[in-house]
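Omission of a single protein chain aside, the complex is shown with its protein chains in their original locations.
For reference, chains read A, B and C in written order, and residue numbers begin at 1 within each chain.
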Amino acid sequence: MTQQKAPVLAPEPDVVQWFNSDAPVTLAGLRGKVVVLHAFQMLCPGCVSKALPQMQKVHEVFPEEHVAVVGLHTVFEHHDAMTPVSLEAFIHEYRLTHPIGVDRPGEGDVFPSTMRTYGFRGTPSLVLIDRRGFIRHHSFGAVEDLVLGATIANIAAEGP
Amino acid sequence: MTQQKAPVLAPEPDVVQWFNSDAPVTLAGLRGKVVVLHAFQMLCPGCVSKALPQMQKVHEVFPEEHVAVVGLHTVFEHHDAMTPVSLEAFIHEYRLTHPIGVDRPGEGDVFPSTMRTYGFRGTPSLVLIDRRGFIRHHSFGAVEDLVLGATIANIAAEGP
Amino acid sequence: MTQQKAPVLAPEPDVVQWFNSDAPVTLAGLRGKVVVLHAFQMLCPGCVSKALPQMQKVHEVFPEEHVAVVGLHTVFEHHDAMTPVSLEAFIHEYRLTHPIGVDRPGEGDVFPSTMRTYGFRGTPSLVLIDRRGFIRHHSFGAVEDLVLGATIANIAAEGP
Partner (left out) sequence: MTQQKAPVLAPEPDVVQWFNSDAPVTLAGLRGKVVVLHAFQMLCPGCVSKALPQMQKVHEVFPEEHVAVVGLHTVFEHHDAMTPVSLEAFIHEYRLTHPIGVDRPGEGDVFPSTMRTYGFRGTPSLVLIDRRGFIRHHSFGAVEDLVLGATIANIAAEGP
């Protein structure tokens, strides 16, 4: 896991629809908490078998007053196959209970808006944001539970 | 694994669209082979994590002149979420290469046609059909690899 | 899985002590059954995590009037560490209930007697013997459950 050198304030996700949240979720509104922001696609096998169960477990293990898990459905392939209607059923069947936003589709661009802003290389991607809103970790692919737990705890331990 | 007592000829699946097959697949056309017929839904977690990898492995391990694996997408919930468009992307992403048919949607019925005919209790379901076309095994849920391998081999060993 | 070309009668194991059997186990005494003969060492990680649970499952899944599972503790390294006293505790802790014999230590030879006779390349090794006592399969390393189940069933289906 690598950390960014210069402190970069995490940009707000550009989301068209939220699941598991009555109101839109914003990073500004989560200031004071560590935010575990993850990008996935519902038909990405590595997301389904590894990353999503891990994110859901992070959501369940860490106290929500300190750590917030936020998912982003960043569809950049098979757009017709992974609509919000399909995503909603997926979230239900896989018992995901943390907030998940649908990344805004690109206009004339296969990549959706937030994926483009953050420069995600694919799915699954993971961003850890500290309590003041700065990006502290940005990775593509699988992360070990042991390492992820320690990294989140380290960022959380810094305090506000 | 239980076997049916009375010999029942396996009814033909009622399929509206095939993937991984240029022509419609029929049990009549597969007479002489053992047919491993399995029913799944692309948003059924147990199908995705266990049954589908197992079925694909059966397809790869057993010689195709003796054993044919045929999948049925039997959608009985979240109908709008599991359309053939989504299924096609799913099949591609999960690298499934055996023939998969879309079970005909029921008219005024949440259960699709073949699911109704066979009396599948849910997904995943598994039917083993002998070389003469008779149903020899019918189960709902997971089956161990060791038991499945032996059961298929036993039916195959009977000869034509 | 490969099969030997010329029919070779399986030699009797040369065993100094049996566990899970009141009397010595002989292949002659098992004629009429398929014999699943496997060689392991109690401190071989691949044996402990994969091969032994698989062998125990074969023992539980297949009817004992048709298939007999016989283990051989073929110690060829760390001889002082894997004595029968340690093996007995190992068998108890890992809940192994099929017959297991201690391969006779070689005189002035790190390899034990039966390992030498069969030409085992290491552990785990697997030998399948048909109902008439002939070797039908001989392999070193892991075998998939699906393939193993089918192979045993095929040999069993030949009848006496």
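Going forward, a contact is a pair of C-beta atoms (placed from the backbone, for glycine too) under 8 Å apart; a residue touches a chain by one contact, two chains touch by 3 or more.
In this text, all values refer to a predicted model and were calculated from it rather than measured experimentally.
Asks: Omitted chain: which shown chains does it touch?
Replies: Hidden chain, whole complex, touched shown chains: A, C.
Asks: With the missing chain put back, one of A:16, A:110 or A:147 would touch it. Which one?
Replies: A:147
Asks: In the complete assembly, which of A:9, A:61 or A:110 touches the absent chain?
Replies: Answering carefully, the residue with contact to the hidden chain is A:61.
Asks: For the full complex, which residue in C:15, C:30 or C:44 touches the chain that was left out?
Replies: C:44
Asks: Contacts of chain C with the missing chain: which residues?
Replies: Touching the missing chain: residues 43-45, 48-49, 77-78, 80-82, 85-86, 88-90, 92-94.
Asks: Since one chain has been left out of the picture, which residues of chain A touch it in the full complex?
Replies: With respect to the unshown chain, the touching residues of chain A are 54, 57-58, 61-62, 144-154, 157.
By definition in this document, only the chains that are shown with their structure count from here on.
Asks: Between chain A and chain C, what's the gap in Å when you average each chain's C-alpha atoms?
Replies: About 50 Å, centre to centre.
Asks: Find every residue in chain A that makes contact with two or more other chains and list them.
Replies: Residue numbers touching two or more other chains: none in chain A.
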